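Missing here is one protein chain; the remaining ones are kept as they sit in the complex.
After this line comes chain A, so read on.
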Amino acid sequence: MPSNKSVSDAPITQFINCRILRDHCLQREDLWVRDGKILDPEKLFFDEHGYADKRVDCEDSIIAPGFIDVQINGGYGVDFSQACEDVSSGISFVAKKILEHGVTSFCPTLVTSPLDVYHKVLPQVKVHDGGAHGAGVLGFHLEGPFISVEKKGAHPEKFLRTFKSSGLGYLMETYGGLDSVAMVTLAPELDGSQSVIRDLCQKGITVSLGHSVANLSQAEEAVQHGASFITHLFNAMLPFHHRDPGIVGLLTSDQVPAGRTVYYGMIADGIHTNPAALRIAHRSHPSGLVLVTDAITAMGLPPGRHTLGQQVIEIQGLHAYVAGTKTLCGSIATMDMCVRHFKHASGCSVEEALEAASLHPAQLLGISHRKGNLDFGSDADLVLLDDTLNIKATFISGEEVWRK
């Protein structure tokens, strides 16, 4: 094929023989990429008289936007919450490994930790783009320590905190800085939380509600102040009650400001949420469903005892327990497994299953203008899948970074 130098220095790639997820449906279209971005081939043709330098035969694969995991604690023996000197290489290691699950960007998640962990870990990792080295880091998800004692789950109680003063001051003191933070999970019933929510949102940080005993009106007030996510719905919150549905009630609340969507994380591993509960959530609020793995250290590791934060956990089959108890403390599911399980359990379409792992998390984080879709101009972060949604290859910025 002739060189396209006359048109642009960057080579143009055309993915052919594929079905691409665009405008909420799979379409038989070629996908064009230049300079790491998805290209409008019609403009290329008429404006630049350009053509493809390289064709990639996708062998009838589905092409979906790369998956985005907004809650992942670690994997492959790495625990992001361990205050070691070199967390950044641990995160890089996991970032590379999760390419095979179709994840092209993620929020490394820290569970409730002592201050020195925050102060040591957060400065080590900056928000950065993905590539052959691994999935991109969108910023940390800080789950705790401003959460409820009653719903602490696997979080160590001695490190839980409450807001000692209003505003961001105390929060900054706790975390040591917010530069590389994308999301904070907190319990909205804690005194002073509403002003913190407002201030965090103003800084462009997503606020999630979770590990909480909030009632519905407290949750609604938090949403009105800017909170937009629910951390692992149903887990670590009050169970649904018909006179006070609690945080779960946000899915059908009429108090959500017009034009806003409340998203909710789902660990669709078949363990953390009963399939019937998953269906209740999906059917009542399909556009807010965000698949998360909540994966822990042991994801990718064999069964046995492993360390999560300050605690020891035990892997039995697909379950991860606080050692010696039956308390679930995170999953060992991979994102591609969650997509498949979600589709199977909810009976949703392929499109919906894929968007729950791509478009919805991108919308949640406010980055859907560049990620989570295959629109012209978006980053060419892609997954190639077969019809049963097994990952065949992963691309970041148009470059192949993993192939089965």
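Throughout what follows, contacts are C-beta pairs under 8 Å (C-beta built on N, C-alpha and C of every residue); 3 or more make two chains touch, one makes a residue touch a chain; residues count from 1.
We adopt the following convention: contacts and distances are computed from a predicted model.
Visitor: For the chain omitted from this view, which of "Chromosome transmission fidelity protein 18 homolog", "PPM-type phosphatase domain-containing protein", "Glucosamine-6-phosphate isomerase" or "E2 ubiquitin-conjugating enzyme" is its UniProt protein name?
Guide: "Glucosamine-6-phosphate isomerase"
Visitor: In the full complex, which residues of chain A touch the absent chain?
Guide: 30, 40-43, 45-46, 48-51
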